[in-house]
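Only one protein chain is missing; all other protein chains are in place.
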Amino acid sequence: MKLGFIGLGRMGAGMATNLLKAGHEVTVYNRSSGKAQALSALGASVATRVSDACRAETVITMLANDDAVQSVVFDDGGILASAGTGTVHISMSTIGVGLSARLAVAHAGARQRFIAAPVFGRPEAAASAQLYIVSAGERAAVDGCAPLFSAMGQKMFYLGVEPPAANLVKLSGNFLIASVIESLGEAMALIGKAGIDQRTYLDLLTSTLFNVPLYKNYGGLIVERKFEPAGFAAPLGLKDIGLTLAAAGELRVPMPVASLLHDRLLTLVARGGEALDWSAISSLSAADAGL
Amino acid sequence: MKLGFIGLGRMGAGMATNLLKAGHEVTVYNRSSGKAQALSALGASVATRVSDACRAETVITMLANDDAVQSVVFDDGGILASAGTGTVHISMSTIGVGLSARLAVAHAGARQRFIAAPVFGRPEAAASAQLYIVSAGERAAVDGCAPLFSAMGQKMFYLGVEPPAANLVKLSGNFLIASVIESLGEAMALIGKAGIDQRTYLDLLTSTLFNVPLYKNYGGLIVERKFEPAGFAAPLGLKDIGLTLAAAGELRVPMPVASLLHDRLLTLVARGGEALDWSAISSLSAADAGL
Amino acid sequence: MKLGFIGLGRMGAGMATNLLKAGHEVTVYNRSSGKAQALSALGASVATRVSDACRAETVITMLANDDAVQSVVFDDGGILASAGTGTVHISMSTIGVGLSARLAVAHAGARQRFIAAPVFGRPEAAASAQLYIVSAGERAAVDGCAPLFSAMGQKMFYLGVEPPAANLVKLSGNFLIASVIESLGEAMALIGKAGIDQRTYLDLLTSTLFNVPLYKNYGGLIVERKFEPAGFAAPLGLKDIGLTLAAAGELRVPMPVASLLHDRLLTLVARGGEALDWSAISSLSAADAGL
Partner (left out) sequence: MKLGFIGLGRMGAGMATNLLKAGHEVTVYNRSSGKAQALSALGASVATRVSDACRAETVITMLANDDAVQSVVFDDGGILASAGTGTVHISMSTIGVGLSARLAVAHAGARQRFIAAPVFGRPEAAASAQLYIVSAGERAAVDGCAPLFSAMGQKMFYLGVEPPAANLVKLSGNFLIASVIESLGEAMALIGKAGIDQRTYLDLLTSTLFNVPLYKNYGGLIVERKFEPAGFAAPLGLKDIGLTLAAAGELRVPMPVASLLHDRLLTLVARGGEALDWSAISSLSAADAGL
């Protein structure tokens, strides 16, 4: 398939690589050009403008936040103006429900097709094609992209014809992950201050009720207080919980744990934790306990 | 081994049954006598007073709360007064850290031995000897009880010589479970109010990041709003989070998620949910969202 | 002075009336025209378009929310396009800090002057010229408007040259009021469930530590459960706490009580309380206590 791929950050680079390996013809674009060159060695064409990545059947975006997606789509020379009729835009970034709805309307207006397909997984999962992909949009369009999804992920879910549904599921998943981090952080502060070995405690948890990589990985980071380099940086976590609360506010759904997580992440960033992994909110629990 | 077993509730009955099956000589005691009779058919001797269950090498208690344990141990004719020198008391109930410390001191004063060995698992796990057992106390005493633990559980952990450590780990584990319930409840309210199928959403979660029975089971209860009969009733959950906060307060460890869970469980009980499973706190998230 | 006054809701009608009484020449505009007619009887000219209210030295806006202000200022035929060079726009609505900053920039660009001057006080205070007015903007412009402020309020404060400062102070004041309501509601639930007379309790509080109309008035509403008609409706409170949190998020200031208030107000609205006074969040405390 002839593809455009926009956004070569820690996630996007791995995903584009896997599309190339699967034999697709990929034109890549990144705001800063260094990253695109690396993919060129693997056979990618390198676009110097967004519009050059839009001469394709399908354009994939994997960007850091709502502003970036908005700009790449709506700006002069953006996807909306540059892509042809019938082109499929797959938005794989974690963006807000409101923006997703606006994209759906705009693409329909331009007779283009829009799929929301955000992913679960950290950069290593992107590199090894082990992502979980949550898609929503017109059924035929999603089916047509199946080969792309299998090149990038280990499992794909279809949430129905409304793209924002996929974004909401993604956001709520990140909320669940953050709540695991916060709860583990509080429990670890308790256990640690009582003088019990935190590693033993974590092994106990993850060999019984919580025998799953998520708890093992984040639990390990918390016990070792290893928050750098960030797999998922605090400001991104703050953004995602903010988007979750915005969607919840719009739908009139109070989420007290999400509110608490937002305050925690805000505190982390305000205290200088911009560069830390979001699991560093556990260090606030420790500090508040005088540890 | 010659055992006394005190407390034949939903958990204790299964545990005592498994000890009998493993060939131990068990004298059982329960405040209301009906339950003891059932075990009699399996070969248990039935005591009509606590003291009659204390003529044993080891006395196990599995009771509903601190008050019950306190009464069975410290009252006239209780374990402390009735058991002989060297007798081991294994306290398997979920009790507070403070009471555990007092029991350790009192038994030492009476030249008896004390092990705290609370368990993870619901009644079905107790019946099928699939409990996880978290023990702490003098090493030799715990080792001597290994055959009993294997008769009742699938895995045993040793937390060191201080009994309260095992109780704190148990409490913090229940805190983690409750926080999973609360977070799932909030996420389900969000997803449900957005018109997305909750069962599909749960399947997605539990076939990816949260592929573990805990999330499947509680997620299922939440989606089906099936809170009766209670596997673990709301007042017990309230008690446990209360004991967690008491221990945290004593240690000077703030736990905001635990505070929030305490308020949720208090609300559930105040609104008439005494007989419901503690996962019914999710129904408060739904109600607060107008669902 | 020759004035335009836009927005004749429960607050604006009283304010415009007081300006007329003070002898100013006022052209009023309201989206629905009924309210303007009442002021016509008092000597106001009635504009049928926003632009007709902009042929004035000073244009005052008193509208329900950010969207309304934005539309009245930026739309075709809005204040920005219609008012002459040097015209002063006094924004007295409770709006967000971000919008206030945008208005300051836009008016400067059009060589108009901008003052933010939100008010404290409920409709009765607006009617009786007892408002507290919090102003910010270029000093000379604010001084020039002093006669207008004294016609509408009992006291004026000047916060400096940056308009958004006045808006932030107003928002944070509403946050403090909401936190008084919430705390009183929780205390009343406690006192009431204990069987103590709530009115006696309120009298005790307000004749000692809390001897101030705010506590007396809201305390009275809470004790009498009198939430209709709404002096300040729940959706407006929700909006204001939302704007407070938005400003706090932008500045990286965690405010856990504000987060809790947001969840409360969201719950109130989700459960059907759209038409109730925001003090009805106290009814949630009562309901959660099973009262």
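By letter and in written order, the chains are A, B and C; residue numbering begins at 1 in each of them.
Methods note: a contact is a pair of C-beta atoms (placed from the backbone, for glycine too) under 8 Å apart; a residue touches a chain by one contact, two chains touch by 3 or more.
A quick note: this is a predicted structure, and the numbers were derived from the prediction, not measured.
For the chain excluded from display, the touched partners among the shown chains of the whole complex are A, B, C. Within the complete assembly, C:A258 is the residue of C:A44, C:L148 or C:A258 that touches the hidden chain. Note on the undisplayed chain: of the listed residues C:G98, C:P123, C:G144 or C:G173, the one touching it is C:G173.
Of C:S40, C:S71, C:S128 or C:S183, it is C:S183 that touches the chain left out of the display. Only one residue in the set C:G23, C:G86 or C:G160 touches the chain that does not appear here, and it is C:G160. Touching the omitted chain from chain A are residues 267, 270-272, 287-290. Residue positions on chain B in contact with the hidden chain: 242, 248-249, 252-256, 259-260, 262-264, 266-267, 269-270, in rising order.
Where chain C meets the chain that is not shown, the touching residues are 120, 132, 134, 155, 157, 159-160, 164-165, 168-169, 172-173, 175-177, 179-180, 182-184, 186-187, 189-191, 193-196, 200-201, 204-205, 207-212, 214, 244, 247-248, 251-258, 260, 285, 288-290.
The working rule: only the chains that are shown with their structure count from here on.
Contact topology of the protein chains: fully connected, every pair of chains touching.
Inter-chain contacts peak for the pair A-B, counting C-beta pairs in contact.
Over half of the residue numbers at the interface between copies chain B and chain C are found on both sides, making the touching surfaces mostly the same. Our note on geometry: chain A versus chain B, Cα centroid distance of 38 Å, whole angstroms. In this assembly, the C-alpha centroid of chain B lies 53 Å from the C-alpha centroid of chain C. Within chain C, the positions touching two or more other chains are listed as 267, 270.
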